[in-house]
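Incomplete set of chains, arranged as in the complex.
As written, the chains take the letters A and B, and residue 1 is the first residue of each chain.
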Amino acid sequence: MSDSSNMMPHRTIIKGGTLVTAAHTFPGDLIIGEKIIAVGNDLAATPDMQVVDASGCMVLPGIIDAHTHIQLDTGLFQTPDDWQIGTTAAACGGVTTVIDFATQFPGQRLSEAIHARWQEAQPAVIDYALHCMVTDLPPGREDELDELIELGVPSIKLYTTYRPNYYADDATILRLLKAAGERNILTTVHCENDALVTAATQALIEAGETDLPNHGRARPALAEVEAVHRVLFLAQAADAPVYIVHCSVARSVQQVVEARARGQVAFAETCPQYLLLDASAYAGDQPHQYILQPPLRASENKEALWDWVKAGAVDVIATDSCDYTLDQKTACGELAESTCGELAESTCGELAESTCGELAESTHPDFTQTPGGLPGIETLLPLMVSYGVAPSRLSWPDLVRLLSTNPARIYGLYPIKGSLAPGADADVTIYDPRGSSTLTASTLHGIAGYTPYEGFPVQGHVKMTFSRGQTVYRGGEFRGRPGHGKFITGRPYRM
Amino acid sequence: MSDSSNMMPHRTIIKGGTLVTAAHTFPGDLIIGEKIIAVGNDLAATPDMQVVDASGCMVLPGIIDAHTHIQLDTGLFQTPDDWQIGTTAAACGGVTTVIDFATQFPGQRLSEAIHARWQEAQPAVIDYALHCMVTDLPPGREDELDELIELGVPSIKLYTTYRPNYYADDATILRLLKAAGERNILTTVHCENDALVTAATQALIEAGETDLPNHGRARPALAEVEAVHRVLFLAQAADAPVYIVHCSVARSVQQVVEARARGQVAFAETCPQYLLLDASAYAGDQPHQYILQPPLRASENKEALWDWVKAGAVDVIATDSCDYTLDQKTACGELAESTCGELAESTCGELAESTCGELAESTHPDFTQTPGGLPGIETLLPLMVSYGVAPSRLSWPDLVRLLSTNPARIYGLYPIKGSLAPGADADVTIYDPRGSSTLTASTLHGIAGYTPYEGFPVQGHVKMTFSRGQTVYRGGEFRGRPGHGKFITGRPYRM
């Protein structure tokens, strides 16, 4: 009996808060079980209900981080955050769904990649969905995309860079855009011109200028601008929707707007790091913390990017989170040395392979040997409240739109996710906007051991997180359990 | 007893429909009194409730037409639709709120203009809000704008054209943008370069080419593009939000997007006529039906405008409705003749005054003597469903955003209007998307006696309209009563 009551989701009434949807902010109560049951004013609590007092708080549909890299294995490096750790940090940050990646390794069927990733994700404490990173789908195998639809993975990811493992040339991108579009699969693309990045990197290597502060010079803004332009034109030719991940340059977003004005269906994503950090970080004393692709940009770009966010031109803010530890960020050279044989699948410095012989002589940190990526899932919501809503760059509905409803809608999770409407999954985040504190790695739950936002003041805090009606975070402590998280089927995108 | 029951709002449960908000579409039930009471699944009807079966139907927050000209008196002409007639047509079209204009006549205080318009609007059958058309507020009288805030009118309207009565020069526009912005009042502007329009019109008069098909030549697209650019820069200099009414040219919207990318708060409105009709109408046999300002544009502009709508760059679709009758549209010359003495307040052909002596010789329809404006409130929703949602240019939430939530939010009516959230006014429109029919003036309720969309096929129909819980339209018949409509206080806009 007690067992069964444990199995049954408790019903909870969240009273007195301000409910936020992508459209509305209104005072109201919420009754939830595993699903949202009712939204209303002065709803009555019954004895079986847990009562949560949300007065003074914002009650949001659970945050969806549409771009994460949990437990990323690139061959050379593996982020040490398994799915339990990674999703625990998410839950503590008010995130109730992550959309991560299933990487197709060479030779795999796409469905194998999905199944393999499902295995890894078993310990997840919150729900997740997947994009499929397509790396090896030659002509004739496009029908495998049908399996993605059947498996509930309606989006693929392509790269214009990272030879040889991830790189897709124009013909491949065009072919897959078209094949995906015909199946209502959304193609997402990492846009940096490979030739420009490779040549700039090679020039720095030849000049012996690979110390960390030069990271940004290896990946100039124009490499991104060029690739975004090209991918948008390929999508236009393919008559297919396209989603540009992690736009780091304001002009990338502008080009997405221009594509829409030509009648295209095109989405723009940006990340907190491009809105809040800039290239001056490379001149600081912790440059390794900021090695990522694309790199941080010139300072004036930040506000220009915010202007596009404010203009409604950005569809999604997601993290591109990647929890390398400080040890990994600083000790890459040694690791590389010891694993030179395994470099084939490396993305940690696409040039690692060719310089393997020289690694022994490496005497100081080198951006080509430093794994790229920043942790960020847990800080996503507090940062966007503090630097988006608090200074009135965003309204609360804007925030919910960018961090929950749009990702859900674009990736076919909606209205199960991204919504407070009756019938939706009871993924709910309660944010208390009162008070302020300072971000510091020691209070975060990820494994990276640092945060690029160390010392950033934030407004308010996550008070509670519900995942399908279960309390997974409360009172500053994680309350969930491994394995609670389920894979969520995405439905095919329709233009 | 029966009286009191009449006075008390019935409670109604709307069951089995698909509820639509600006963010969501979900199956659900709605319990309403004068306010929205509850939103949920499988809500129980109690005996006191009217039960409405909405299965198969879309349940929308009541439509808000943010730009109407009911009972417009320009001195020379008066549209014969008093507020009862005008709002009856609105209710029959699923519109539950109109935002109309209080015109400040020369010498009036702004508050007088509001009070006078309140008098006229007494017979309204649905709720309404007001913009204040500011025509005479010289330096030193800006404080009168404070009265607007007190009266619940948080938006003003300015014109860059229509000398001498409405025209505001750059200095006036800049001054009022600034004065309004400081008070969180939103400035809306009709943008056509006056010199360009006047000169083009004068040239046509001199060439004897004022027959109706030449109407568009008198108001070239570049006159709008220029004025939109200028007004956006004036707003930038004033650091004030601005709202461009009836963008008829795709490039106007583009310029609004560019302004947002510079960090401005700028809104773009367009109208069904610019999305669905084009200048070829002037070559048809009913050109008088299509005389309006700005005029219909080249055919290729329509799809370009839709592209901007689809891109999310347009904030509001409203009608600019103006119910001149066919008699007025065709007999303007004679009317003008008989009222030459009163021309000072005329907007029907800003040149009427100067050509008054020649009117007697007018032997055929002349666009300078034809009152400009099209009827459209009642057809707004069916057209946008049929040509927006049906062909997938818009989703249902897009439609609600453009036709209800955005107008409510921008003009400070939200969340009382524009929302299905508990606590909002129970303005609800039930649209049955099944079946199709053909628009024809004979089934419409306005006074114009024609519709510019005669013969347009439409998908579905308005099934019921509720205004604050009262059924005002059902079963193809108007069920409301004069005087039910109330003025709704708009709260000041905050950037």
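Heads up, the rule we're going with is that a residue touches a chain if its C-beta (ideal position, glycine included) is under 8 Å from a C-beta of that chain, and two chains touch if they have at least 3 such contacts.
Predicted, not measured: the structure shown is a model, and the values here were computed from it.
**Student:** For a quick check: 2 copies are placed, so what copy number does the complete complex reach in this file?
**Tutor:** Every protein chain is the same sequence, and the full complex holds 4 of them.
Assume only the chains that are shown with their structure count from here on.
**Student:** Tell me the angle, as a multiple of 5 degrees, of the rotation that maps subunit A onto subunit B over the C-alpha atoms.
**Tutor:** Rotation angle, to the nearest 5: 180 degrees.
**Student:** At what distance in angstrom does the C-alpha mean of subunit B lie from that of subunit A?
**Tutor:** One centre to the other, that is 41 Å.
**Student:** Within their complex, state which residues of subunit A touch subunit B.
**Tutor:** The touching residues are 19, 21-28, 37-41, 43, 250, 254, 257, 260-263, 265, 303-304, 307-308, 310-313, 392, 397, 400-401, 405, 414-415, 419, 421-424, 494-495.
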